[in-house]
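This structure is in structure tokens; I'll ask about it shortly.
Only one protein chain is missing from this complex, and each of the others stays in its spot.
== subunit A ==
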Amino acid sequence: MSFSSIYKVFFRRNAVFVGTVFASAFVFQAYFDSSITKWWESHNKGKLWDDVRLKLENGGDGDDDE
């Protein structure tokens, strides 16, 4: 795709330009959120509730229940 055709498709009409920006903002946010969450979980591995719960279910007997 040449630069001219990119220009004609996306930037020629302002409505298309703004619409593309807003639509890709939604897509971007979803990817951004999931990638940040993934990074956070890998950064805090072993400290999260899911990891701790497994440990409690195996080791601790009942003192945290009720």
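Keep in mind that, in the parts below, a contact is a pair of C-beta atoms (placed from the backbone, for glycine too) under 8 Å apart; a residue touches a chain by one contact, two chains touch by 3 or more; residues count from 1.
We take it that contacts and distances are computed from a predicted model.
According to UniProt, the chain absent from the figure is "Cytochrome b-c1 complex subunit Rieske, mitochondrial", selected among "Mediator of RNA polymerase II transcription subunit 20", "Cytochrome b-c1 complex subunit Rieske, mitochondrial", "Cytoplasmic tRNA 2-thiolation protein 2" or "Coatomer subunit zeta". Interface residues of subunit A with the unshown chain, by the touch rule above, are 2-4, 6-7, 10-11, 17-18, 20-22, 24-26, 28-29, 32.
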